[in-house]
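Of the protein chains in this complex, one is absent; all others appear in place.
Here the chain labels run A and B in written order, and each chain numbers its own residues starting at 1.
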Amino acid sequence: MTDNTDKHAVGEDTPRKDAVGKVTGKTTYTSDLDLPGMWYAEVVRSPHAHAKVQNVDTSEAEEMGAVCLTNDDVPDLRYNERTISLPEATFKDQTVLTDHPRQVGEAVAAVAASSKELAKAAKEAIEVEYEVLEHVVDPKEAMEDDAPSLHDTVVLDGEELDIENNIATEREIDVGDADAGFDEADVVLEDTFKTGRAYHAQLETKSSVCRPDPNGGITVWPTTQTIHNTRQLIGEIFDLKLSDINVKKMPLGGSFGSSIQMNSVVPISVALALEANRPVKVVSSRDVDMYDHCRYPTEIRLKIGATEDGTLVAAEMETLTDVGSHNIQAYPFLGVMGGFVASLYNFDHIRFNGRAVYTNKAPACAMQGFANPQTTFAVECMVDEVAEEIGIDPLELIRQNYVGKGDTFWGQGPSIKSIIKSDGVKELLDEGAERIDWDSRQPPSEKEGRFRSGIGMARGVHTSGTGGPVPGEAVDYSGALVKINEDGSVDLVTALQDHGGGTLDAGAKMVAEELGVPLENVSVSPTDTKNTVYDVCTHATRGVYAGGAAIHKATKQAKEQLLEFGSRLLEVPPDAILIEPDPENGDGRLYVEGMPDKQISIGEVAKTAEHKNWGTVAAVVSNRQTSCPPAYSAQFVEVEVDMKTGEISLSNVVLGNDSGTIINPTPAKGQQVGGFHRGAGYALYETTTYDDGSGQMINANLADYKMLPASGMPKNENVESFFIETNEPSGPFGAKGIAEPCINPTAAAIANAVYNATGIRFTEIPMSPDKVLNRIREKELDGVDKQAVPANDD
Amino acid sequence: MIAEAEYYRPTDVESACHLLAEHDEAIVVAGGQSLSLLTKEGIISPEKLVDINHIDGLDGIDENDGIVRIGATTNHRTIETSSLVEEMIPALATSAGQIADVQIRNAGTIGGVAAYADPTADYPPVFLVLDATIHAETVEAENTYSADEFFTGYYQSALDEQELVTEVRLPVPSENEGTAFEKLAFRENDRAIVNAAAWIAVEDGTCTDTRIAVGGTTNMPLLAEDAAGHLEGSTLDDTDIEAAATAAKEEIRIASDPSIDEAYRKDMVESLVEKALTTAIKRARGEQ
Partner (left out) sequence: MTELTLHINGEEHEVDVDPAKPLSAVIRDDIGLKGTKQGCSTGVCGACTVHIDGEAQKSCMQMVGGVIDDEIQTIEGLAEGEDLHPVQEGFVEEFGLQCGFCTPGFIMSATSLLEENSDPSEEEIKQAIHGNTCRCTGYTKIIDSIEYAADALNENESSETTSPSD
C-alpha cells in the first residue's frame, strides 16, 4: 500500500483551482466567448432521415447580408472526426457538410450573419430541395439486401473500401478453442443482453468559435478533449499548415467522451470564418446536440462455461452494434469489447465476434466506459447467474477467476496489453461486502409483499490509458512544460484537458509535491496548440496516469536543473540538496541535512539565476506510459422494487475503487458518485428512441430523455465510498486512473440487486418501470411467484 | 424579415379584454412557461402578446361561503404553499406541488394551465372531481364554465379566442368529504404519464357520492363514471376500492403513445385511482 503520510499536496483535499471562477459565473466556456466583429452561425440541417440534396438556393439569404455555404463550397475530403487510432483502424466517412444527409439533423448548409436574429432569418430563407430516400432505423433491417445503403464506400488507410449491407466493420478475436472449452464445462449458460442508445447529456452543447488572424492563419476555440488532434484534422481538411492553426483549450462543460472526436460544428465554424473573413461562432441547440452523438447500443449474445469447482473456462460473445450515420470508432469499440471480456476474468478460451451496422440515426461514439459498461453488464449479470447455478457465492467466483496481479490485461483490445502490477480486488470485495452487509442477503424465493428489497453487486475494471510496452493501434502520449518563475512560483503548461474531474488539479499537486513548493504557488496555464507539445487526448481514463506521468516527468527534470543551480549557490553537489515546502514563507526551501547555513529558497534561486543570466529553470517532455494498468471497482447496491408499479428505488450503495494512490480525495469520490449516477440512469431510464416511419428521434429533448434526478439517488448517508490504495509502480506517485471503472459495473450491480429482490433477471437496459412490470406480470402468470401481491399493500 | 412582437401590459381586465378583441392574433402571457416552449419550437410566432401579470387583483387566493377562489395569475408555488389550500383542498395543493420544479412553479399560473388544456396537466382532474368552475371574461360578457364542459379536446378548451380566464372557483369539501391527487411520471414531477384525482363523500360508513377523474392518458382528462358507480352506496371496503380501480382501468381511454406501453398505462390508471381513493376516504373519515 502507498504511504502518503509525508505528502503535502498529493492525497490532500484542497479547493479546486478553478472553483472560484465557476461559482461566480466568470469562467468563460466556448459558448460564452464574444470576439470583436464576431458573426453568428446557423446550420441548415436535414429534416429527413435519408435524402439527397438536389439544390440549395441561398440567394435570399445572401441578399440579407449573410454569408452562406453549401456542400459545394467546402472541402470534400472524407475524414473520421476521431484521430486517436492509427490510419489502419480509422474509417473515414464524414465530410464538413453533405449533399447526402444520412440522418435527421445532418448539416447540409451553413450561414453566418452579424446578429443571431439575422442569421436565423437567413437560415429560414434558404431553400433546400431534397430527394427523400428510404431510411432504415433497425440495424437488422439495415443488413438486409433490399435496405437503403448509407455509404457505398468509405476510406480506410488511403484506400476505398466497399460497404456491403451497411456493415460498417466487423471484428473477430479468438483465444484458445471456445468449443473445447464449453465441452469441458459443467455449467453452460447462454443469454441475450441489450443495452440502450444513451446520450452523453453533457451540460454544454457542442460549440466552436473560429477567427481568421490578422497576420494570417486561424485561431479556434472549440469544445474538445484534444486540442492537438483538432488542430491536425483542421489542417488536413482545409489544407493549412499546422503552424497556421491555433486551437485554444477552453474550460469544457462536461463531455463524457463526446469531444474525443472533433465535433462537427468545428469545421463548419472554420469554413464560415474563412468565407466571411471574420470571427464566427457556432453553438448547437440541445436537440441538434442530441442528434450529434450517442453511446454505442449493443445486442449481445453471451455464453459462459464453468466447471463445478468454480473455474470460468470459456466465454463466447457475439455483438451487434448500431453505429448510426457515421462510423466514428466502431472498430476500436469492438476490439475493446472482446478485450474487456478477456480482462474481467481468466477465461482459458474466448471467442468474440462483433459487427457494426450503419442506420439513419445519430452517430455513436465513445461514452464513459467505451464498450465496458455494455460488456460488464452482460458478463457480470451472467457471472452472478453462473455462481447461483454452481452454488457458490458470486464473490467467491470472482476471487477465483478475476484477472489480477501478474495476469495479462488487455487495456484497449487485443493490441494494447500489459502485465498487472497492482491489484486491490480482494480488499474491494471484502470491504464492500462488509459495508453493505452482504452476508445478510436472502435469496429471491424468500422475498414477499409489495415492496421487495435486494442486494446485488458487480465488479468493474478499466484501463488507465492506452499505453503499453509495444505501441498498439492507438496513439498515446502526453506532454508537459514546467517552469519556475523568477519569484519561485511555478507554471504548469500542458495540453491535457480537464473535463471537470480535477485532472489538472491532480497535475498541479504532482508538481507541488515533486518540487516541494506550496500548492498555491503552482498555477495551471491557459494553453493552446502553439504553446504546448502534443497530448493525445483526455480519454480512456488516462488523465492522471498518463497525463500526470508526463507532468511528473517534466517536474523531475526541472527539479534537476533547480538543484544544479542550487548547487552552484550552496556550493555542494546537487545530490546533497533536499527540497521541502516552507509554507511560512510561502515558498519551497533547498537545504542540506546537518548544515543549517546551507539553505536557500526556490524564489531566491530563480531570482539569482535571472541576475546571473543562467536561464530559466524549466523542462519540457513528451512521455508515453509503457503500461496500461487496470483500475478496479466494486459496487454493491441495495434496491427496493415496487412489485405493483415496477419502480426500482436505490436505497443503499457502496462504491469501492482501487485507483492506486488517490491524488484528489474528494474529487475522486466525485468520480465514484458521478459515475454511479450516470450508470444508474443508464440502467434504469436512459435511451434515445426513433420513430420507424419518420426516422425522427422521439425524445430529442432533456424532458423526455430521462436522467436520474437528485431525488432518485439514495440519501447522502446511504451513499458510501471507499478506496483501496494500492501502489502502482508505473504510475505517478503510485496512481492509476479513476473515471471509467466508476460507471462500468453499475448496470449489472443494479440488475443483480433486482434479481435478488424479485427473482427476475433483467437482460435488457434500460429497465424502466413499464418493462419491469411486464416481467413481473409474466412471472406471475407463470405461477412462479409464490406470493400474490396483496391489495392495498402500501 | 425579422419579426418582432408587440408587447402589451394592461393593468386591468377590461383593457386586457379590449386588446384581445382588437387583435385577432393576440396571445395571452400569464406564466409564459408553456408559451415559451411553443415559441421556441416554432409552433407559434407570437406577434401580439398581452401580458396579464400586471393586472391588480388577478392573482390571489381567498375563501368565501365554502368556495375557494383563485385568481388566474396565481402561480403554482403560491397554491402549493398556501395554508388555506392545504387545509381546505389538499388535493389541489398536492397537484400544484408536483408540477415540474420550483422555478417553473414560481412562474406558471393556474389560469394558464386551464387555458392551455394540456391533457397531461395536473390541475384538471382535481377541477373535474370538485366540479370547479372556470371564469372568463370578454369585453361584452362574463362566462362561467363547469370543469366538465371546459376541457374539450387535445389542447382545446371551450374558451373563445377572445376570452380571458380570470379565476377558478372550487367548492370546499365538507367535513365528511375527502379529496386526493396522485401522479405518475418517470422522473418525479415530469409531465404525467397518468394522473388521477378523487373526491368522495362518506356518511355513516357509506359512500354517498364520489367523482373520480384521470388525466394524461388521452386527448383530455376524463371522469371515470363506471368506477364512481362501483363505489356509490358501498361501504368502501378494500374490495370496493379495488373494483372501482379496475373499472377505471377498463373505462379510461388510452391513446397510443410510442414512448410508453399501453398495458402499463392501464395498470397505472388502476394503481393511481386506488391510491387516490384510499387517501380521499381517509380524509373523508377524518383520519388524515
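One rule holds for everything that comes next: a contact is a pair of C-beta atoms (placed from the backbone, for glycine too) under 8 Å apart; a residue touches a chain by one contact, two chains touch by 3 or more.
Every value quoted in this text rests on a predicted model; they were computed, and no experiment measured them.
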| item | value |
| --- | --- |
| Of B:32, B:60, B:171 or B:229, the one touching the omitted chain in the full complex | B:32 |
| Of A:50, A:211, A:441 or A:678, the residue in touch with the unshown chain | A:678 |
| From A:194, A:286 or A:607, residue that would touch the chain that is not displayed | A:286 |
| From B:166, B:189 or B:278, residue that would touch the chain that is not displayed | B:189 |
| Where the unshown chain meets subunit B, residue by residue | 2-7, 9, 29, 32-33, 35-37, 39-40, 46, 49, 51, 53-54, 77, 100-104, 106-107, 188-189 |
| Contacts of subunit A with the absent chain, listed as residue ranges | 13, 15-16, 18-29, 31-32, 34, 116-117, 200-205, 251-256, 285-286, 499-502, 666-667, 669-670, 673-678, 701-703, 707, 709-711, 713, 715-716, 719 |
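The working rule: only the chains that are shown with their structure count from here on.
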| item | value |
| --- | --- |
| Distance from the mean Cα position of subunit B to that of subunit A, given in whole angstrom | 44 |
| Contacting residues of subunit A [partner subunit B, same complex] | 64, 117-118, 120-121, 644-646, 685, 689, 691, 698-699, 703-704, 706-709, 711-712, 768-771, 773-774, 791-792, 794 |
| Residues of subunit B touching subunit A in the complex | 1-2, 184, 186-188, 190-191, 238-239, 241-242, 258-261, 263-264, 267-268, 271, 274-275, 278 |
